[in-house]
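Missing here: one protein chain of the complex. Every other protein chain is in place.
Chain nomenclature is as follows: A, B and C, assigned in order of appearance, with residue numbering initiated at 1 for each chain independently.
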Amino acid sequence: MTVSLITPDLVESHGLTAEEYDRILAILGREPNLTELGVFSAMWSEHCSYKSSKVHLATLPTKGSRVLQGPGENAGVLDIGDGLALVFKMESHNHPSFIEPYQGAATGVGGIIRDIFTMGARPIALFDSLRFGPLDDPKNRYLFCGVVAGIAGYGNAVGVPTVGGEAFFAEPYRSNPLVNVMCVGIARKDRLFFARAGGVGNPVIYVGAKTGRDGIHGATMASGAFDEGSEARRPTVQVGDPFREKLLIEACLELMEGDDLVAVQDMGAAGLSCATAEMASRGGTGIEIDLALVPRREQGMTPYELMLSESQERMLVVAKRGREQRVRKVFEKWDLDAEVIGRVTEGGLLRVLDHGRLVAEIPAAALADDAPAYHRPMSPPDEISESRRLDLSAVPPPGDYAAALLELLQSPNLACKEPIWERYDHMLFLNTVVRPGSDAVVLRLPGGRRAIALSTDGNGRYCAIDPYRGGMIAVAEAARNVVCAGGEPLAITNCLNFGSPERPAIMWQFVEAVKGIGEACRAMHTPVTGGNVSFYNETSGHAIFPTPIIGMIGLLEDVAHATDQWFKTEGDLVALLGETKEELGASEYLAVRFGLVRGEPPSLDLATEQAAQRACLEAIRRGVVRSAHDCSEGGLAVALAESCIGRAGAPIGVDIELRDTIRPDALLFGESQSRIIVSLQESDWPRLQEIAAVHRVPLTHLGTVGGTRLKLRGATFALDLPIKEVESAWRGGLASALGG
Amino acid sequence: MLTAKIYVTLKPGVLDAQGDTVKSALETLGFRGVGDVRIGKFLVIRLDGHAREQAAAQVEEMCRRLLANPVIEDYSFELEEAGR
Amino acid sequence: MLTAKIYVTLKPGVLDAQGDTVKSALETLGFRGVGDVRIGKFLVIRLDGHAREQAAAQVEEMCRRLLANPVIEDYSFELEEAGR
Partner (left out) sequence: MKFGIVVFPGSWSQQDFYHVIVNVLKEEACYLWHKEADLQGADCVILPGGFAHGDYLRTGAIARFSPVMKEVARFAERGGLVLGSCNGFQILTEAGLLAGALLRNDCMHYRCTWVHLRVESQKTPFTSAMTRGQVVRMPISHGEGRYYIDEAALKQLVENDQIVFRYCDEGGELTKEANPNGSLDHIAGVCNERRNVLGLMPHPERAAEAILGSEDGRAMFASILDTFARA
């Protein structure tokens, strides 16, 4: 070829900078062909290469006595004892869900499930963390309903229960909703699998769905120009097939029982390119494949398209030489096509052939590890200091406290989320000991004696005003939720959702949030085992709230310690661990009542936080408390109401007297951290006092469980509502926001 | 009175998992020469008090706004005198 | 080569929850004079190497055995030369 096919325009349309292209030239020592350019652009994309976040993620704590696998593999792995390993990871599918909510969310679920079972784990639970614009806009309702339906449609069919999550609605997510999904699996510690190719000459096997033009990024258009018949090559939205995924799960787990496999990797983002390059570079080997052998759904697909297709439900497997037949037999049993498309080779090259003709040849490590790493410029947004200022004198206390409480309970962010989780099978596998609706879900482990507690949390409003503190609070609250359920926090995964890293203000938010998360994780001894970064969550310059989501895993040595947030028995005492400060900043109360997003988020002292959590955990383990509920969005009043309602059976009343002298609105609705509401038998009060004293945690007697009314009294205020009215306001909130 | 018969189909190239499953089921049942199977929706909507051309415009809009998902689906329709 | 267009519809007596939902959705969107809405399936199956009459018999049998459930559904179909 004489003239260069790779024009600057083409390079740019592939999202590569001139510097990055020079780097490619240097690596190859020649000009890439179109296929190679496409492979580089996909592998060096922000999504695959973490080029803007790497240097900052490196500051997170990732080591711990229980960490068997930290960041770098398909998912993180924890040693949870009894020879069991817990495998978990969170992923975002924000952009696809914005384009096509049902399929976008569905394929997001499918992708994260594959990350879990490729490590040899049986997926046992899903969590969905959702952020959308206000529901009064039909567009947002359409997106939200489509996403929930997609998660339900895929998760229920594939047979992995969705047992928890979050749903939060705010203006900034109008421009870009968030759909983050966490999957958790259980494996035998001695049967873990890793995506590392090995053994020169071993077969590389393609399994699962045929390849179509799904989700090939826009650059395809540019590429299409290079050969005839390009009108037919319009890329299409990925569509999920949960049934085929189910077949993949069962077939892979069955194969992993034997010793025929060397490595397993799913084909997610950047499809075949990413799977081959990562397996090879992790294993320090090369891989050679022939695209002619790749099963395909459509005619006339080019090497470029085959390497970049993101068709769903496909896996790449490296088997031991000579075991091809046994591997094929298992996949046949499950009606899956398995084709040997290549071999593991010596030296680190990814060689791609098409009918024996070389179409791409790139050092695998260059693709997987040698992407540029940027220290992007950062500076705090100008508005930030202003947004932290809050003049409380301009915030009139509510005339009617009862009305204020009902308004909060009705607001979509605080209302009952059952209309969401009722659509998800959350009971399958008979593990769900504490169901969705409480602070954290509790799942029995195999054997039934021990259990895990899980929660996902993250407050974008806090982070918008103070990303550092917001990041810390996300970790603290996730841990607190797990502790309230009786779990000892072990480790986290995360999904960090931000705007464009090319804007210094966004980059600053990201770095501050990561600092906060790291500091909290170090203090709480909950290392980070993996996660996901989603940048560019913005439309025409309108970025979302910076939104780090934390997925926390906790362990219960005895399932009998499983605790929920609901009051149990008439006559039980209600008490508060921790202390309420005059903190209304960045609260749900200000947002709902005054449309205000301002003021310092609540303060957080990590030592105090830990003391409260230790005290709560000890009280639970010693059988002192019957319920524990974390005070978060909506404050003390909302948390007390939540402990009365939403439990199985009829709601139960409570009679509370608050003696604190701070502003009543801050007292009732402020979101001071490190607070936990517990209920207990009167006779256990001295034991609780002793525990609180030992851990130096303020303990306040609040009142008594019982009756059919919610009564809250203070020096300057009083509210008294029939508990049924409180419950119906809370239950109806989301439904009426959805106009149904 | 008019009846609109509306056909909503997956765009070419979009994976039709349901169609593929039905295809292999038909083959297992011993049917020969079964090629591609694509499965879409068939809607019948009765329209009261509409002139034909006005009705056509209405149905067109219904498809665009609600009945078909433009990202993955195509649609077409016919209008008939009801009763048939 | 032939193409079979198959229409599977709910029997008249059977409540069509999806149809009713779509009807009210259309009304919420402001469409006037929307009567009954019924939603069924539209299958397109390519048949290779079949004579017409033999193909008709085949498709008939496909519907009876798999594509429609006689307890709740009716079916009908047309055969066309492929390519259209």
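Assume contacts are C-beta pairs under 8 Å (C-beta built on N, C-alpha and C of every residue); 3 or more make two chains touch, one makes a residue touch a chain.
Here the structure is a predicted model, which is why all the values come from computation and not from measurement.
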*If the full complex is used, which shown chains touch the chain that is missing here?*
A, B, C
*Chain not shown: contacting residue from A:F169, A:F429 or A:Y468*: A:F429
_Under the stated touch rule, tell me which residues of chain C contact the chain that is not displayed._
13-15, 17-18, 21, 41, 66-67, 69, 71-72
*Touching the missing chain, which residues of chain B?*
17-18, 21-22, 25, 28-29, 39
*Can you list, in ascending order, the chain A residues touching the missing chain?*
149, 152-153, 156-157, 159, 241-244, 246-247, 250, 333-335, 421-430, 432-433, 444, 448, 559, 648
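Keep in mind that, in the parts below, only the chains that are shown with their structure count from here on.
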*Between chain A and chain B, what's the gap in Å when you average each chain's C-alpha atoms?*
37
_Please tell me the distance, in whole Å, between the geometric centres of chain A and chain C computed from their C-alpha atoms._
41
*Hey, how far is the Cα centre of chain B from the one of chain C, in Å?*
9
_Junction residues of chain B, two or more chains touched_ = none
*asked:* Residues touching two or more other chains, restricted to chain A: which are they?
replied: none
*Spell out the residues on chain B that touch chain A in their complex, using ranges where they run on.*
11, 13-15, 17, 21, 24, 69, 71-72
*Mind pulling up the chain B residues that touch chain C in the complex?*
1, 7-9, 19, 22, 25-26, 29, 31, 33-50, 58, 61-62, 65-67
*Of all residues in chain A, those that touch chain B in their complex*: 99-100, 103, 209, 212-214, 234, 236-237, 239-241, 243-244, 297-298, 311-312, 335
